[in-house]
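Note that one protein chain of the assembly has been removed; the remaining protein chains are unaltered in position.
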Amino acid sequence: MDFPTIIGMVLNIGMVCLAIRLGGAPISSFLDEHAGLVVFGGTIFALIATYRLPQLKSLGRVITRAFFYSIPSPEKEIERLIGFATLARREGLLAIEERLEEVKDEFEARGLRMVVDGLPAEEIRKVLENEINYQLERHATGKKMLERGSEMAPAFGMLATLMGLVTMLRNMSDPSGIGSGMALALIATFYGSFLANVIFLPLAGKLGEHGKEESMVRMLVLEGVLAIQAGDKPQLVEEKLKTFLSPRERVHVAGVKAAAA
Amino acid sequence: MDFPTIIGMVLNIGMVCLAIRLGGAPISSFLDEHAGLVVFGGTIFALIATYRLPQLKSLGRVITRAFFYSIPSPEKEIERLIGFATLARREGLLAIEERLEEVKDEFEARGLRMVVDGLPAEEIRKVLENEINYQLERHATGKKMLERGSEMAPAFGMLATLMGLVTMLRNMSDPSGIGSGMALALIATFYGSFLANVIFLPLAGKLGEHGKEESMVRMLVLEGVLAIQAGDKPQLVEEKLKTFLSPRERVHVAGVKAAAA
Amino acid sequence: MDFPTIIGMVLNIGMVCLAIRLGGAPISSFLDEHAGLVVFGGTIFALIATYRLPQLKSLGRVITRAFFYSIPSPEKEIERLIGFATLARREGLLAIEERLEEVKDEFEARGLRMVVDGLPAEEIRKVLENEINYQLERHATGKKMLERGSEMAPAFGMLATLMGLVTMLRNMSDPSGIGSGMALALIATFYGSFLANVIFLPLAGKLGEHGKEESMVRMLVLEGVLAIQAGDKPQLVEEKLKTFLSPRERVHVAGVKAAAA
Amino acid sequence: MDFPTIIGMVLNIGMVCLAIRLGGAPISSFLDEHAGLVVFGGTIFALIATYRLPQLKSLGRVITRAFFYSIPSPEKEIERLIGFATLARREGLLAIEERLEEVKDEFEARGLRMVVDGLPAEEIRKVLENEINYQLERHATGKKMLERGSEMAPAFGMLATLMGLVTMLRNMSDPSGIGSGMALALIATFYGSFLANVIFLPLAGKLGEHGKEESMVRMLVLEGVLAIQAGDKPQLVEEKLKTFLSPRERVHVAGVKAAAA
Partner (left out) sequence: MDFPTIIGMVLNIGMVCLAIRLGGAPISSFLDEHAGLVVFGGTIFALIATYRLPQLKSLGRVITRAFFYSIPSPEKEIERLIGFATLARREGLLAIEERLEEVKDEFEARGLRMVVDGLPAEEIRKVLENEINYQLERHATGKKMLERGSEMAPAFGMLATLMGLVTMLRNMSDPSGIGSGMALALIATFYGSFLANVIFLPLAGKLGEHGKEESMVRMLVLEGVLAIQAGDKPQLVEEKLKTFLSPRERVHVAGVKAAAA
């Protein structure tokens, strides 16, 4: 979820606060624990009622991971894999073992270790593809839960607004309270819409993009690892992996010569 | 539907009641048999008019089953199947027969009995897959009916609100009744939205998740039963069945050694 | 469309009338030929403008047929086909001819006649599948037209309400008419929503279910007829046809022994 | 677009005018050049901004063609093709050439001319299928543009209503103008909804049906032309082409005997 998501959300929250202040009202006039209870509580309880426990736990993990784990850039990945391919051609597969601890990315380390251990290509591909698929599914489930949240929040906002309106309409004998009654009722709709559009929808969108990007990099690593095992020439490894990049990105890869230097 | 669904729904209902009380109104002020008649009656009658009788009966069965029948955990299933595989290798397929009554899950018992009876693998796969498909369809139909309900409830809520508004507007000569008239009219919209978002949608979502989970466990059992029939080594059975689990879950399976102990 | 649809719709209409009476208004206060003209007329004229003449005619036919033609139960169908299979094995295909007039279902009679006439299996399958497909398409088109109607009715309801509001707002000099003017305007929205949710949507849903059910029974008959032609043993015919039933339904079929008795 | 579309639209426009008059208002009270400018202008300008010039031109052509070109009935087409097949069998392919000018339908004439010219079947099929596909795409694009229009019209209607409301609310010092101000504002919403539901949506629906129908007839002609080239017996041509008809329609075809008479 890198910085843009956090920055975009913080900017949006700040912008809303600024707009309230510019409108001449104190921010406290938009705080209502009553509306908050129904909108936040209702959305969370509805999600609890809809999903199974392990899925709910997994959502938190997927989001925090997306915030703190930055996907390795494909260009860097390609350069590193070319390096390993060169090493393997010069000094044999076992030479990779010594430099395995340099590899921070668990997925890549796992693939290379299986190569060093001499597992057949079939097996390596199956294990790594399996892992890619599980992660794609975790991301897809997380995205769906956040989208469900973005539908639930406005629904509970409207529910709370209806509750406020009914209560207000029953006490119309006191006309001075009508304005503030309606104001309170509308705050719930505001909360629901805010939650959906400022929090849930961007988070869901980013999770989807993050998942696509990460699985692309992992596919690239998978192909690179298998090419190393097959003993491909570094030039061929570079060629194969560059097809994962757009023409514009390919320029940024320091190719075989740089790696060999 | 385990506990989370019931808990989530109860929390949501309690939360709405709490919010009404916090708003300073008695809960009775949100009870209106008039609105209830149109929203609940209309939704149920519309479902009756839309679906065939056996489908309507099946819905109740699917929901109650989902509440009271907890899906066996895939980890436990794998351990049990490894146990049977070990037994079959050591003492022959017939040794399974004696321990068949231990198996509580009807589906698994049926599969194992067919193995003991010496039916060909083709036949066993066809019968069990047929059953998995029927159940998936039952779940899908149930989910679709609940989703249809979640569309119908707000529609009849709006219908009742319109009826309330028309009646109120015709009697505007008595202005003191306007407030309570509108309040009553809005309660129907509240009912429709409540029914859709607190009851129908979470139930529909859970039914979908429950169906996916159950069919996954059954696919696993199907593969396990066929592996036992084929006389696979327990290690191979474990290997095959673990591909149904995410890497994180695999750790929780007490493997062949534990089962053989 | 059997009874449940009619009952569900009648209950819904009765419920709405009851709710109006309980609300203290005469039912006549919800009758407005003005709103009726725009909502009913507009929806029908829009359907006429959207579809071709033969499609419009076919809609009426499909609906009335669905009301008055009850699909033969698959269990009964299986029993009858087992009976014919037994007869064909004992006394030859020609023995079927004598009992052909007992078969009320046109589709089944046609299939059996082709068997008696000695047409090749290929040909029989092609003719019958063609007929199943045409019927599925007729049902699908009918369903789509009713769904289009369920979108058009609320749209014309809103159109009529807008017309009522504009007219009312232009005559605000007479404030006593505002209430009844708005009431009249809202009745059109009520009509549109009623038409969509009480009539069109359940009818569309039922047509879809009816089509699925009927084509399933016809697939079953098709397979049964071909099995009879192939001279399959009654036990095998029973086995083949029972795969069309859910495990729960299979119990209700009086099998070969009963039929042979 | 034959008569039903024109009749349905004219009836709908007449019905709306009648309803306005019945509501006691002059029709002129629903004319507002202000609202018309925003709704009609905005929708057209938005379509211009969305599509490429050739697409916009093609839309007009597709609609007018659909109005003035009536699709030959499949029954008539089959009879004519059987006639040509009989002729070709009796007097050779060249006999068709003399009667080619009787064929009004360009597509059919083109197909038959290619047969007479002795082009290979492969080539004829490719050329004719290509033409069918281009026409299907033209219809699909036209339908999509009209549907886009049916989304844009209500959007600009709401835009104009908002503009009217803002202007009115700013001049609330004159309370006598509120009613007519709101009436004017609502007329724009009325225009948008009218345009979408009475004009754009039926036109889009009809274009879709028209395209499906025409491409079906052309597929039939394509198969007939190829059967004639292959020298099929008239009876076989009849058999082949009748599979394009529903069982009900087949009765209306005057078969080989009639054609040969």
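Just so it is clear, A, B, C and D label the chains in written order, and each chain counts residues from 1 on its own.
The definition used in the following text is that a contact is a pair of C-beta atoms (placed from the backbone, for glycine too) under 8 Å apart; a residue touches a chain by one contact, two chains touch by 3 or more.
Here the structure is a predicted model, which means the values were calculated and not measured.
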Relative to the complete complex, which of the depicted chains are touched by the chain excluded from display? A, D
Out of D:A121, D:L162 or D:A254, which residue would touch the omitted chain in the full complex? D:L162
Candidates A:S193, A:S215 or A:Q235 - the one touching the absent chain: A:S193
Sites on subunit D contacted by the missing partner chain, in the whole complex: 34, 37-38, 41-42, 45-53, 55-56, 130-131, 134, 138, 148, 152, 155-156, 158-160, 162-167, 169-172
For review purposes, identify every residue of subunit A that touches the missing chain, sorted by number. 2, 4-5, 7-9, 11-12, 15-16, 18-20, 22-25, 29-30, 178-180, 182-183, 186-187, 189-190, 193-194, 196-198, 201-203, 205-206, 209-210, 213, 243, 246-247
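Note that in this section only the chains that are shown with their structure count from here on.
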Using CA atom averages as chain centres, what separation in Å is found between subunit A and subunit B? 28
For subunit B and subunit D, what's the span in angstrom between their mean Cα positions? 46
Two or more partner chains touched - positions in subunit A: none
So with touch defined the way it is at the top, what topology do the chains form here? Options are line, ring, star, complete, other. line
Which of the chains are touching one another, listed as pairs? A-B, B-C, C-D
